[in-house]
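Right, subunit A next:
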Amino acid sequence: MKTIKATLTGLSLAVSLAATANIAQAAEDTIKVGVLHSLSGTMAISETTLKDTVLMMIEKQNKEGGLLGKKLEPVVVDPASNWPLFAEKARELLVKEEVDVIFGSWTSVSRKSVLPVLEELNGLMFYPVQYEGEESSKNVFYTGAAPNQQAIPAVDYLMSEAGGSVERFVLAGTDYVYPRTTNKILESYLQSKGVAEKDIMINYTPFGHSDWQTIVADIKKFGNAGKKTAVISTVNGDANVPFYKELGNQGISAEDIPVIAFSVGEEELSGIDTAPLVGHLAAWNYFMSAESEVNDEFIDTWQTFIKDEERVTNDPMEATYIGFNMWAKAVEKAGSTEVDAVRDAIYGVTVPNLTGGTAVMNTNHHLTKPVLIGEIQDDGQFEIVWETSGGVIGDAWTDFLPESAKIIADWTSPVKCGNYSLETGVCSGQKYE
Partner candidate 1 sequence: MVESTHGKSIPDDTLLYLDSVTVSFDGFKALNDLSLLIRKGELRAMIGPNGAGKSTMMDVITGKTRPDEGKVLYRQADNSSADTDLTRFDEAAVANMGIGRKFQKPSVIESLTVWENLELALAGRRSPFATLFHRIDQTDEQKISDTLDLIHLAERRDDLGANLSHGQKQWLEIGMLLLQEPELLLVDEPAAGMTDEETFRTADLLREIARERSVVVVEHDMEFIRALDCRVTVLHEGHVLAEGSLDHVQNNQQVIDVYLGR
Partner candidate 2 sequence: MKVLQRLAVLVMLCLPSLAQALPDDLGQQLLKGSWTEREQLASTLASSPDALSLKAAQLWLDGELFVLKSSKQLVLSVKEDKRYRVTDLVSGADLGLHKKRAIKKVPLNNKLRGLLRTTLSLQNLQSPNKDLRREAIENLLGDTSAESLALLNQVQQQEQNTDLQALIATGLAVDALESGTPQEQIKAAQQLGDSNHPVAAQALLAQQANTDDQALLAAINKSLADIEQRRRFYGAIENTFFGLSLGSVLLLSAIGLAITFGVMGVINMAHGEMIMLGAYTTFVVQSLLPDHIGASLFISLPLAFLVAGATGVLIERTVIRHLYGRPLETLLATFGVSLILQQAVRSIFSPLNQSVITPEWMSGSIVINEMLSLTVNRVVVIGFSLAVFLGLLFVLKYTRAGLSMRAVTQNRAMASSMGIRTGQVDALTFGLGSGIAGIAGVALSQLTNVGPNLGQNYIIDSFMVVVFGGVGNLWGTFVAAMGLGIVNKFIEPWAGAVIAKILVLVFIILFIQKRPRGLFALKGRAIES
C-alpha cells in the first residue's frame, strides 16, 4: 500500500521535474549539469535511481548556495537504453544544452558509445558503476569499482578462513564484456593462488536469461564433489531474480554453496523475496547498512527526497555522491567549471565516502576506496562481514592480464596518458594535444 502511495507521489514529482527540466533552460547564468541515465527500456530499472540521486545532490548543493555563486541546473535526457542514442544525447547535452558536466551511463557499452563524443568535444563525465576496467579516458572519471576493488578482494575473502576457505569456484556471468573480463582476471588470479583448472567452472548466459534450471543443477553437481564450493556471480540485472529463485528452490543454501555477486545490491534485492537468500554475499564499496554519521544523513535525505521511507540506497548511488562532491570541490578549487581546469583541480581531491572513510581521486581517474563484503539478510539488507583495512587504489589496467599488465594510466605530466605502455613507452589510443 505504502509503496503505491509513495510511487504515485513519485510520479507527480517525476512530471514536475520533467517540466522544470524544460522551463529552466530559459534561466540565465546557471551551471548546467547533464544527467544521462536511461529512464526507459531495459536499463531504466537501475539507472532511474541514479538520475534521482543526481537531482537530489543538485537540490542539496543549491540549498547550500550553489557553486561559485551560481545555481546548478539539471538537464535530464532519456537515452532509453539505446546505445547509439547515448552518443546522440551526449552530443545534444554538450552542444545544444552546453552542460558543464555529465553524470551518466551504467552499462559499459553505453559508456563506450559516449566516449568518442566526450573526447571530441572535450566534455566531462562521471561514471558511477563498477566496471571491467581496461580504460582510462581523459574525459571520464570512474567513481565505481575497478575489478581490483571488487573481484579480487571477494576471492581473497572466500579463500580465507572466515569465508569458509573455498577451494572450488563457479564463475557464472552474463555474456558481455564486464563478466568476461572479470572472469578472465579471476581465472588467472585463482590459478596464481594454486586453484586447479578442474576446480574452476565458467558459465555464460544471455541477457535477461530466465530459465536457470539446468545451470543451477550443474552448479549443484559441481558442488557435490566434496571440496568447499562457491559461485562468483557477474550475472547482470534482470537475470538475477530467476537465478536466485532457482537456487532457493533447488535447495542450495548459502552454507552449502555461497554465491558472491558483483552486480546485486540493495536495489536489486528490493525486487526479490530475500528469505531464501540469507547468507549469500555481495562485494561492494558501500552497503546501506554501513554505520557512519554521513551514511545516516545520506539515507535520510534520500528517503525524504524520494518521499519513500522504505527506499534503499546502493553502491552506484554512493559513487554518484562521491563523484558529485568531488566535482563540486574541484570547481570551487579551480574557480571555474571549465573542463581542463576542473580536471587539473580534481586530482588528489578527497571527499568523505559514506562508509566512514574518505575517497581520493587518483591521477588514473579512478578512486581509492574501501572494499566491503556483505551477507544478504532477510530484510533485504547486507550484513557487512568483512572489509579491507583502508582504501584500495582503483587500477585502470589490471595486472592479471598479460596485455594490460604493461599499461598504466596517469593523466599528470610527464605521462599525461590513459594507456601508457611501459614496454614501448608509447601512449596509444587517445589522440589529443
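Everything below uses one rule, namely that a contact is a pair of C-beta atoms (placed from the backbone, for glycine too) under 8 Å apart; a residue touches a chain by one contact, two chains touch by 3 or more; residues count from 1.
How were these picked? Simply put, all candidates are chains of the complex that A comes from, given by their letters.
What you see is a predicted model; the values in this text were computed from it and never measured.
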> Only one of 1 or 2 touches subunit A in this complex; which?
Replying inline: 2
>> Quick check on the complex: what are the subunit A residues that touch candidate 2?
In response: 1, 3-4, 7-8, 10-11, 14, 39-40, 42, 44-45, 48-49, 161-164, 175, 203-206, 208-211, 213-215, 217-218, 224-226, 238, 241-242, 245-246, 248-251, 254-255, 258, 267-268, 270-276, 278-279, 291, 296, 375, 377-378, 380, 383, 385
